[in-house]
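Pasting in a structure now, in structure tokens, and then I'll have a few things to ask.
Shown here: the complex without one of its protein chains, the others still in place.
Order of writing sets the chain letters: A and B. Residues in each chain are counted from 1.
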Amino acid sequence: MSNHKINVTVNGEVEVVEVPANMTLLRMLREKLALTGTKNGCSAGECGACTVILNGEPVNSCMVLAVECDGASVMTIEGLSKDGQLHALQQAVIDQGAVQCGFCTPGVLMSAYALLQRNAKPTDEEIREALVGNLCRCTGYNRIVEAVKQAADQPETVAA
Amino acid sequence: MANKEAQREKIPNPIGVSVPRIDAREKVTGAAIYADDIQYGPGLLYARIKRSPHPHALIKSIDCSKAKALPGVKAVVTGDDFPGYIGLYLQDRYIFCRDRVRYVGDPVAGVAAISEEIAEQAVELINVEYEVLEPVLNPEFGAGPDAAIIHPKLGEYVVANFIFPEPGSNISNHFRIRKGDVEGAWKDCAAIVEKRYQIPHVQHVPIEPHIAVAKVDENGKVTLWGSSQSPFAQRNLIASALGKSQSDVEVIAPFVGGGFGSKAGVSMESLAVAIATRVKGRPVKLRLTREEEFYTAFVRQGLIAYFKMGCDKDGRLLAMENRFYWDGGAYTEYSVNITRAAGYSSSGPYDVPNVKADSYCVYTNHPVTGPMRGFGMPEMHSGLEQCIDDLAHEIGIDPVQFRLLNCVRTGDTIVTGMKMHPTGLSECIEKVAKAIQWGEKAPPSAPNKRRGKGIAIMWKAPAMPPNAGSSAWVEMNEDGTATVGVGGQELGQGTFTVMAQMAAGALGIPYEDVRVARPVDTDYSPYEWQTVASRLTWSMGNAVVNAAKDARRQILEMVAQSWDENPDDLDIVNGVVISYKSEEAVPLKNLVIYGLPKPNDQGWIGGPVVGRGKFMPTYVTGLDPQTGQGPRAVVHYTTGAEAVELEVDIETGKVEVIRGVAAFDVGKAINPDMVKAQVEGGFVQGLSTAFFESLILKDGVLQNPSFVDYRIATSADAPKDIQAIIVEVAQDDGPYGARGVGEHPLVPTIPAIGNAIYDAIGVRVGAPPFSAEKVYLAMVDAGIIA
Partner (left out) sequence: MINVHAGLPEFEYVKPGTMAEASRFLVDHVGEARLFTGGTDTFVRMRDGFWKEKYLVDVKHLQGMRTIRFDPEKGLTLGAAVNMNEVIASAEVNAHYPLLAEAAQTVASYQLRNRATIAGNICNASPAGDTLGACLVYNASLYVHGVDGLRDELLRTFFCGPGKTVLHVGDIVTELNFPIPPQGARGKYIKLGRNVISDLAIVGITVLGFPDADVPSGFRYRIALASVAPTPLVVEAAGGLLEEKAASAETIEAAAQLVMEACSPIDDVRGSARYRKLMVRNLTRRALTQVASDLAASGEAH
């Protein structure tokens, strides 16, 4: 199996990475770049724990090959807070008690971030629909939905 | 006694305050470290497991020669390498199968290689010859004389003294209740209900699959990193299975991405350790795929339950006769105690004078069962609470009234003969009934909808050995902050936060000034039996409070000596030691490490402050094996009630829960908002098992081993309106009166929903999951729709 050398911008940093063809974006982030905030819950596109933002849109990083990301820009949970300052969504998740074990949380935050980028004032239904691919076994979801609403009410959220 | 003291003492800040979680910031930034996130370095090897394709077979031969020859393979092990048995209450498992496989997925051989791909290829190259045997696929049949015997050596297994296997059969535990005169009571009953319920296997489905990384060094010292609810139990069981000293096994347990019981005891961790013994010095990582998780991680046992219950004409429960056949699967080392718990709680939270119960744990060739949130209670209550509804209808009493009439109250003699401690169950019932507007019927939202309400109540005790212990330390730091050491684990339930609150409260420092040492590491952390049974807030909480008080005592004595005062006149408030007498004050900063100088440079007093504390219940007694009677079966019961309002679409059978309310008596909510979060999450997990979840087993083979067909509730399935109500009737030996509530919220959800469906459509759907199909076809079969 051959390796491919790719250029990929991750959280604003240009990275040059050697990846085997069968390496998913998820594995590249975790194993090549030690960005372990992105989680692996199924490797099958079902759980959403691996959700990252690829060229502005959320994807299941277990369903994307790393080689496909040559020239792309990726944002992970590690890129959400800036200089130790939490993003409004992160603060909202804390305020609403929307995190328990935390394993789904990075993926949830990526999906929610992308939602607020495309829809600054989502309805309850729109939030639930946007998060349907992020399984959470702990919280029962309602606090996550409330957290997204809280963040959406803050003007700086979308600008961030 | 702790209770008197607890009553006298006023509840300090921040007990009862909804402070934010101590681990929240790490978790929302992706900084929180889980076992798979640790960088194990370039020496890391990857393990994969050769597993049985058969539910029941004898191993004739295993040929590993090709696998061993594959470049990149570092070790191949089989059962012959590890002859020791392992198991929590009944040692019925080998680490790798030796003579026989008992379920599809049973580990037969293990490989360590330099990559996961090579390890997989090696597994493919291992050739195993089997002689296929007749599988046992039904626990009721399995308990009988005609079933093939799955564990011929059952009589030789090491077993806890409160578990009663029946060698020569597939029954690995038989728990009996004989209370009063059931036979004589039936004739006094004005109404009797008899029902059979079958509850399928479900799985915990933590979003983080099981993972273990093991390393064994040249001297035989074992280090195990894992996603673990039970670092100390793992240390203990792995050490004894491998013939090692407990002190030569170190278990390091970082954050757990959801456990729900599946990561309790020891399961796949022993595979990683066993393989690691053959590649000295190199860490070996075994991470279950989601599919392997479904096939081979613990599942909740299936249940076939027979209920018979009767009441007099006024609705007073007179008798119950219950028989439970638990589908324990291939190994029941842990679940024997689940079936015991269900036995000693078999009356449900009711005051019943005459009870006969038989709870059989039965081996089958199904997946291995183990503890899951609720520990037998959700399964048992699913049928029991629907029968109670039937009986209420039969005698013509409203189901809420019926429950208020019969529910267990403070001072009742419960099913095991134990006297019930103070409990707020009736208050829970009243509160949920009010919140759901019981008795009022709103019109359905559309012509094709039918609306209904249902209620169910529950009880559950921590199920554990009588002497499960906790310990803790509280260590002071230079800046006056404190670090709490515990061996219990943060699974998401919030235990680190609650421990920090208790330490802060007992010590007299702000919550923000407390840290909890982690990862839990058996070499450094104090002993904790396991993070299970909703016992940490109560048991570990007591240990932490004791440790904090010990630290506080050391500090006050030091300062008192320095100020030449009586420690009783001193207090620690907000991190400052003050004297009520002399009105002196000194911040904890520095003095808790360096001590205090004596006057005129005459030396020092005090020194680094480390408080220690422990807790172990000492009053739980054994039960008579024939009758299940004894003075104190358990430490306590947490009780509660849930009610739902829902709509059934009579064109599809789809059920939508419009709102749910839940009330639990937690004794004292240390962090009310986290209690509510726990209740909401448990309710939705319960709802998920009510509507979607079941392991579909065909001839012993799992038909839905992935999220494609094992569906769980999503954000769109969760009812928007879930209300959690806290009831607080103090627990006499709980820290600040607290008792646990981690598991309880999912216990009554299935029957509450089942009862509401019945209310809506007039049909009992019976066994969960209440899929749209099952509900629809039940309506067709009942002639309600065409």
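Everything that follows uses one rule, which is that a contact is a pair of C-beta atoms (placed from the backbone, for glycine too) under 8 Å apart; a residue touches a chain by one contact, two chains touch by 3 or more.
Just so we're clear, the structure is a prediction, and the values are computed from it rather than from any experiment.
One chain is not displayed; in the complete assembly it touches the shown chains A, B. Here the missing chain is touched by one residue of B:Val73, B:Val202, B:Ile414 or B:Ala713, and it is B:Ala713. Here one chain is not drawn; of A:Glu18, A:Glu57 or A:Asp124, the residue touching it is A:Glu57. Note that of B:Pro12, B:Pro53, B:Pro422 or B:Pro465, the residue touching the chain absent from this view is B:Pro53. Mapped onto chain A, the interface with the missing chain covers residues 1-2, 4, 20-24, 27, 43-45, 48, 51, 54, 57-60, 62-65, 67-68, 111, 114-115, 129-130, 132-134.
Although one chain is hidden here, its contacts on chain B can still be listed: residues 48, 51, 53, 104-105, 116-117, 120, 123-124, 287, 289, 291-292, 295, 651-652, 654, 656, 691-692, 696, 702-706, 708-709, 711, 713-714, 716-717, 771-773, 776-777, 780.
Assume only the chains that are shown with their structure count from here on.
Separation between the centroids of chain A and chain B, computed from CA atoms only, is 30 Å. Contact residues of chain B toward chain A in the complex are 18, 20-21, 23-34, 36-37, 39, 204-209, 255-260, 289-290, 491-494, 673-674, 676-677, 680-685, 706-708, 712-716, 718, 720, 722.
Chain contact summary for the complex, chain A toward chain B: residues 30, 34-44, 46-47, 49, 76-78, 80-81, 86, 90, 93-95, 97, 99-106, 109, 124, 127-129, 131-145.
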